[in-house]
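I have a structure here, written as structure tokens, and I will follow up with some questions on it.
A protein chain is absent from this complex, but the other protein chains hold their places.
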Amino acid sequence: MKNKTTRVIGIILIAALVGLAIYMFANSVTPYTQDFTEAKSGNTVQVWGRIDIDSISGNNFTLLDEAGNSLPIESETMLPPEIESASSTVCVGAWDGDVFVASKILLKCPSKYNEEEEQ
Amino acid sequence: MFSGFRLLFAKEIMTLTRGKSIFGVSLGIAFVLSFAVSMPLAEVALDPTVIATLIWTILFFSTIGVHLGSFTVEENQGTYDLLKLATSPTAIFMSKVAANTILMLVIGLVCIPLMVLWLGVDVVVLPTVLLVSIIGCLCLSLSEGFIGYLLSKARVGEVAAPIILLPVVLPILVSLIIITSSVLEKGTISINLVVVIVSLSLAILVASLLFLPMLEEWL
Partner (left out) sequence: MKRLYLVIAASVVLLPSIYYSLVIAPIPENLGDVYRSIFFHIPCAWVAVLAFLISCISSALYLSKRNIVSDFIASRSAEIGLLFSVITTIQGSVFAFATWRSAWNWDPRETSIVILIVIYVAYLVLRGLISEQRRRAIISSVYSMIVFLTVPFLVFVVPRITNSLHPEAAGGSGLTGSMWIGFVGMLVGFTLVFILLLDLAVAIDKRNEVLSP
């Protein structure tokens, strides 16, 4: 009987500790940079936003955030042809004073399917 | 339950530090690796995350022997069963984990400041880094102890230890790297993440203590 009580207490303790760990970890990471002022800090960041399709010219375009702020982007490589149909993008790079120089442009394609089942 | 803990603890420290010991070898590996990594990188301005990653991967891989050795040696020589006559498996386990923790702390406190210095980090952050290393070594060795015990029971030697340890230690290692890199960069400790690693390693410890008597009974 004593053995069983120990086991139950142990399992509850483990669950509580793991829960605490997950809660604390989730609180401590900023999930992503969607904040354009942070993108302008000069550090290498990944910045997420919507593409202003009308602004695309050559390797330059403008990124818009939820609030409507804009960030000029200059790609170091050719822009992928699918960019005009992409709903949003993640740019990896750094702010160099007057433009965000992106070394990598990742496109998020329109959500036409649902991947919930994967997890 | 904890009768003889102090004696066992002293015995562990003695056996692990005696000549040709696991402790000496591990310390040597940690030192050599730190130097081998730092020297070619001396001229490069490294990102704090890179430094933190180097520190903890080196420390993790070089101290595996410490965590495993004390269990496997005992099992192989057959002295484990003799010890069990004298006291409970829980007391043996805890004394070994305590001894391993102390030895890992020594290795960490030698190698982490060295790497911090060699890789050109401002010395101002050193006390904070030391604090983090103490917490980190403690948590790592608490969570590695049980796998060491499990592997000694499996009687498979130490070849596969890194693969088998990694999934268990990975969350702690990742959090430690994040904590250390923020210390190196800003000089501040993220309390949240410290709570994360402490509670995770305690969870693993509690699970170990639950499984320990069962394993003793089954095997």
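Here are a few things to note about the model shown:
By written order: A and B. Residues from 1 in each chain.
Operating definition for what follows: a residue touches a chain if its C-beta (ideal position, glycine included) is under 8 Å from a C-beta of that chain, and two chains touch if they have at least 3 such contacts.
Everything numeric in this text was worked out from a predicted model, so none of it was measured.
Shown as candidates are B:L41, B:L109 or B:V174; the residue that touches the absent chain is B:V174. Per the touch definition above, the residue from B:L8, B:V129 or B:A203 contacting the chain not shown is B:A203. Contacts to the hidden chain, counted on chain A, fall at residues 14, 18, 21-22, 25-26, 29, 31-32, 46, 48, 80, 82, 85, 90, 104-119. In the full complex, the hidden chain is touched by chain B at residues 146-147, 150, 153-156, 160, 163-164, 166-168, 170-171, 174, 200, 203-204, 207-208, 211, 214-215, 218-219.
One rule holds for everything that comes next: only the chains that are shown with their structure count from here on.
Within the complex formed with chain B, the residues of chain A that make contact are 6-7, 10-11, 13-14, 17-18, 20-21, 24-25, 27-29. Those residues of chain B that touch chain A in the complex are listed here as 171, 175, 178, 190, 192-193, 195-197, 199-200, 202-203, 206-207, 209-210.
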